[in-house]
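A single protein chain has been removed from this complex, and every other one stays in its place.
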Amino acid sequence: MSLLIRGGTVVNADQSFRADVLCEGDKIVAVGPDLQAPAGARVVEAGGAYVMPGGIDPHTHMQLPFMGTTASEDFFTGTAAGMAGGNTLIIDFVIPGPNDAPLDAFKQWSSWAEKSAGDYSFHVAVTNWNETISEQMGVLTREHGVNSFKHFMAYKGALLVEDDVLLQSFTRCLELGAVPSVHAENGEVVYLMQKSLLAAGITGPEGHPLSRPSSIEAEAAGRAITIAGMAGSPVYIVHVSARETVEAIARARAGGQRVYGEILAQHLLVDESVYYDKDWKKAAAHVMSPPFRSKDHQEALWAALASGTCQTTATDHCCFMIEQKLMGKDNFTGIPNGTAGIEDRMAVLWSEGVRKGRLTPNEFVAVTSANCAKIFNIYPQRGVIQPGADAALVVWDPEASRTISAKTHHQKVDYNVYEGLTVTGIPAVTVSGGKVVYEKGELKVEKGAGKYIKRPTFPSVVTAQTLRNTLTAPKGVKREPVAAVTP
Amino acid sequence: MSLLIRGGTVVNADQSFRADVLCEGDKIVAVGPDLQAPAGARVVEAGGAYVMPGGIDPHTHMQLPFMGTTASEDFFTGTAAGMAGGNTLIIDFVIPGPNDAPLDAFKQWSSWAEKSAGDYSFHVAVTNWNETISEQMGVLTREHGVNSFKHFMAYKGALLVEDDVLLQSFTRCLELGAVPSVHAENGEVVYLMQKSLLAAGITGPEGHPLSRPSSIEAEAAGRAITIAGMAGSPVYIVHVSARETVEAIARARAGGQRVYGEILAQHLLVDESVYYDKDWKKAAAHVMSPPFRSKDHQEALWAALASGTCQTTATDHCCFMIEQKLMGKDNFTGIPNGTAGIEDRMAVLWSEGVRKGRLTPNEFVAVTSANCAKIFNIYPQRGVIQPGADAALVVWDPEASRTISAKTHHQKVDYNVYEGLTVTGIPAVTVSGGKVVYEKGELKVEKGAGKYIKRPTFPSVVTAQTLRNTLTAPKGVKREPVAAVTP
Amino acid sequence: MSLLIRGGTVVNADQSFRADVLCEGDKIVAVGPDLQAPAGARVVEAGGAYVMPGGIDPHTHMQLPFMGTTASEDFFTGTAAGMAGGNTLIIDFVIPGPNDAPLDAFKQWSSWAEKSAGDYSFHVAVTNWNETISEQMGVLTREHGVNSFKHFMAYKGALLVEDDVLLQSFTRCLELGAVPSVHAENGEVVYLMQKSLLAAGITGPEGHPLSRPSSIEAEAAGRAITIAGMAGSPVYIVHVSARETVEAIARARAGGQRVYGEILAQHLLVDESVYYDKDWKKAAAHVMSPPFRSKDHQEALWAALASGTCQTTATDHCCFMIEQKLMGKDNFTGIPNGTAGIEDRMAVLWSEGVRKGRLTPNEFVAVTSANCAKIFNIYPQRGVIQPGADAALVVWDPEASRTISAKTHHQKVDYNVYEGLTVTGIPAVTVSGGKVVYEKGELKVEKGAGKYIKRPTFPSVVTAQTLRNTLTAPKGVKREPVAAVTP
Partner (left out) sequence: MSLLIRGGTVVNADQSFRADVLCEGDKIVAVGPDLQAPAGARVVEAGGAYVMPGGIDPHTHMQLPFMGTTASEDFFTGTAAGMAGGNTLIIDFVIPGPNDAPLDAFKQWSSWAEKSAGDYSFHVAVTNWNETISEQMGVLTREHGVNSFKHFMAYKGALLVEDDVLLQSFTRCLELGAVPSVHAENGEVVYLMQKSLLAAGITGPEGHPLSRPSSIEAEAAGRAITIAGMAGSPVYIVHVSARETVEAIARARAGGQRVYGEILAQHLLVDESVYYDKDWKKAAAHVMSPPFRSKDHQEALWAALASGTCQTTATDHCCFMIEQKLMGKDNFTGIPNGTAGIEDRMAVLWSEGVRKGRLTPNEFVAVTSANCAKIFNIYPQRGVIQPGADAALVVWDPEASRTISAKTHHQKVDYNVYEGLTVTGIPAVTVSGGKVVYEKGELKVEKGAGKYIKRPTFPSVVTAQTLRNTLTAPKGVKREPVAAVTP
């Protein structure tokens, strides 16, 4: 089956050029001017629009069992909504309980994901430390295409791991050629702050941001970075939401460390005032961790993307219906954490980023797909339009508009944090697996059409780091044996 | 008994002026020109030298039971050596084991200290958290003149406390009007680094600094500062040895936090090359935590004192004989941590600080006594020469010299980290309790002459902080009750 | 004539204590409990209020000829208003034109100041560079008690001096033992921005802040600091208004430089929104340089005072009546720059600073008088309540309130930037020259009663710096003569 995208401007992270794009099966086979459509090919007229690599969302949680309930969006609906937003790959998280074997969890998540409409891959969380975990990390990298492991510094009593686990796991990651990542919030402090706020009678959603200020995110990020420095490993900080965290990353990079940061589209636009809404449901709908911040953090986040201090954008897509949020109606610590966003990330970034001069179109591609593909080592299979790459792309209409609303979105959740926002610059057509899966506002998805994408170990940055560690390894001093008794 | 210091220049933290100083009993009763010596008074001719408040060393460990042995310097010899160096007060540390009651430990240390030649006071360490500890902190502040509590973030398996203890204890300190302090090093990381270095065959003293790089000090300091920010309390960082730690403190202060830093005189002069000495004993003699750093940290430490980012200087005086150090001859983690310094701190600071233009004479007084007295709330009883203050002072000869050596020092330890250094600017006479205790190079001390100095709670900074916390306390939103079922 | 202040609490920068204060003539002669009033002494009952050193405002411009008009407040009215606000000393600026001899200008200003009700001193501006200026700087320091010279980096075509003047003048200051100061704004950039804004049709007062953003203040401050670093001299930055400037100062101090910063009380409270007021007169009344900033700068300024990064507070008191402001009604660059504030500085700092926990009472004294007296070398003559100091003090009622208004203030100007603000903590009695000059809301001032205060050179910090420069002076390499022709 052939597909020709005709008359568009290809926008890659490094360049833009007029070209047609021809796909055969699930691969791009030609990119160039005036390509001929093979017999029987489907032709999509781009009409001058941009043809870009499909978005990669490196941070989603489909149907996650969490806080006593399960995320409302499953792998089918979630990947479908993602494709409506121009995304053609998610990297979700396999999250074993502290006493679970990682491989078992991997199998569990894999079975859930079989119904995916779009392609997916998996980070695996390290929520404890022992020989089994260490060994199975090896199996996962060698046999299952996993090249990244996540660590929660928050969620005490559930997923939180201590510094000793971080150092041991980061060291193991380096050995395996995998990239460690962290959810950076000081979980011990959060836990005590929650208790203290509840004791002070603050039970509503505003207790959520009060218990997790930006300082405790930056602290944890700085700690993870220090530990990565000790391990000699890179580290990737998920959902950087605060100016201070950006500064911590920048300091580390200025010191020569390989540190990466991911920013959620939501944090670029939504601010903490939502938690003080008189309507409990609206306030609760925004409960996610890290929480929304004061407005003055937002320009720092945009600048982090433009300057390269942070490299990727994501959504932490983790949906809970209002009814689920009500689990915490008397106690904010019971509100399931998570918001939706996969359908809107790219449009929001284009509309507020590219159209406002904060990002160039090429930088847009870098932060929505290419950088992620490079860090997680699936570039140029993903993240670029070129022959040989996967036929996973989006035809982007920079002038078309859409007003975001929970009433019209495809996400399986009854709230949208961008409700009412009109974005200009939206997907016209999404292609996944060489097929048009979204067009003219309509999804044409198929359950199970999504494929699991394996990611090889040892991205070039890890290789460089390993080389450097070898050269700078600590050396001991040769000395004569020391007599026990001094003269 | 009267004592008249005649013909000197009084140097306080805020001003210098020609004046005689008259002491009656253990108090200064007059400061001014041309004072008459009362009948029978002892007269000390200052001969134009400086008359300054006796040094306060806020960080000593006399006869500390530690790492399987006991510090060689006891409260008698240690306070005596201190007075030879111009100090008239130490603040030592009561360190209960994790399962000990703080009050019991306080009594134990108090009994050890009865033989002190010079005055002393006590910080108390919090090495665990429970109701007893919390309550006894109250007793210690109300009944025993303790207004500061120390927390070890290092020494895993022994003294280390986790972040939850820090937050709870800092909060309790604030409530009591006490100042929390921390030994800032990430003990989890140190522990694993030690294991890793030993496994790599690095067993000598050079393993010590390799296992405790400056990054893990700055990380822990930043973490403690963040936690203090959550508690709304001040925090005092002991033995700041690294540029990055100074920067962490400066950032916090720029954000309005009340953070204090203490610098050991040793770290201003000695650098990490000592650990690579071919002579194991010499290298081991320098094993202390935090370890000596590369030279480029030193100007940052001096600047921290001149700029006020750090306020105090100390020694962490904790002596172990070479024979004791040999406990770790096959494994650096067994070398008892600690170096001497109480006798040399002031001379080293004057010689390298004042004489080289890094500090003014007034700043010298600030960092050797006045600031410490203010932070720990015994100013103006200590830290200033004025009527009503304790008769605890030093007559300082800015032109006299001494070559430091273990052979001639009064400290009970067979090594001196400044061995061979000639300092210009040394004590001519030290007065403690209104009596000359050191003169012309000779100690005239008496066992048990030292008194315990009580320190009241609520220094003005803590009061200000409390006021501010009240004004900025988090507030909840009033909302209608939320029905469980959505329409 | 004797004056006894009875029953107060003396608050100095370093300590607070209950004490009576006895003044004879224009000196404080005794400070202590239960002092006896000499025969015929005037007794002021402090009633438990605070007795503090009179405020020093190191930055005023009385009757300044500027921008084609003359400041409405003269030395008599201005010093009187200052005393109503608790101040007992101003340091005004002698500002010669670029072609004027400094000594002539000094005489001119001195003659204007003869009518002062309160004490005064003078900084002298260096607005050009030549032999005469350099020599007269020497005369001013040796014969006229001037120990500080100011440099304008703004006001192109009028007072602005270039970098070469700064370096030469700073070097000369160091030699003389004087402190150089700068008004830090990039005047070249301001000039072009003004033209550009006018060309864009922006002629109203909002053009003022748009032409002088915080970045060009921080740039100039950084430049002056760099130049001071080259000269090896300290430098004092007047009216620091921006977070970035504070950061520039902090960086320099962290590098060991002796840099000082002054903050105007106005910048702590008033923000840039005033320039967008629909009422031209109100907007224009706030035109001063540097302009008011966005609110997020204010906490950085408060923190700079609490942390010691900035040391002094001032007002840049320079009054113009609305009628004078109207000179710029069609062109914001014609609005005379300046606002009033001398009467309100201390009350505003107490009410918003001490009462809100941002400053302790002792820090209040430090930033309103003591630090200034130290930097400009008149401590302990000023800035402290102690025997021998000048009888220049304020009895401060921390609980009394006043609502600030142009209708009731003593300042000779028809606008007040704090209009309507109620402050708690105000002067009850001000004493200058040993006499009560303000009491129960009423001034009791006398034309010409104010005295000129000479300031000696070589404050201790300058001496230290000189010593350090000597030790670190650059050294050349001895080499054989080089033949002109290579083999």
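Labels A, B and C are assigned to the chains in the order they are written; within every chain, residues are numbered from 1.
Assume a contact is a pair of C-beta atoms (placed from the backbone, for glycine too) under 8 Å apart; a residue touches a chain by one contact, two chains touch by 3 or more.
Just so you know, these numbers come straight off a predicted model, no measurement behind them.
In the whole complex the chain that is left out makes contact with A, C.
Interface note for the absent chain: among A:Trp112, A:Phe320 or A:Tyr379, the touching residue is A:Tyr379. Summary of contacts with the chain left out: across C:Gly204, C:Gly308, C:Gly341 or C:Pro398, the touching residue is C:Gly204.
Of the candidate positions C:Val29, C:Ala101 or C:Met193, contact with the hidden chain is made by C:Met193. What subunit C contributes to its contact with the hidden chain is residues 162-164, 167-168, 186, 188-189, 191-193, 197, 200-204, 206-207, 210, 213, 215-216, 218-219, 222-223, 226-227, 229-230, 276-281, 283, 322-323, 326, 329, 473-477, 479-480, 482, 484-486.
Along subunit A, the points of touch with the absent chain fall at residues 13-17, 246-247, 250, 253-256, 258, 299-300, 302-304, 306-309, 354-362, 370, 374, 379-380, 384, 460-461, 463-471.
Definition applied: only the chains that are shown with their structure count from here on.
Look at the CA centroids: the one farthest from the centroid of subunit B belongs to A.
Subunit A and subunit B have Cα centroids lying 46 Å from one another. Subunit B and subunit C have CA centres that are 37 Å apart.
Across the assembly, subunit C contributes no residue that touches 2 or more other chains.
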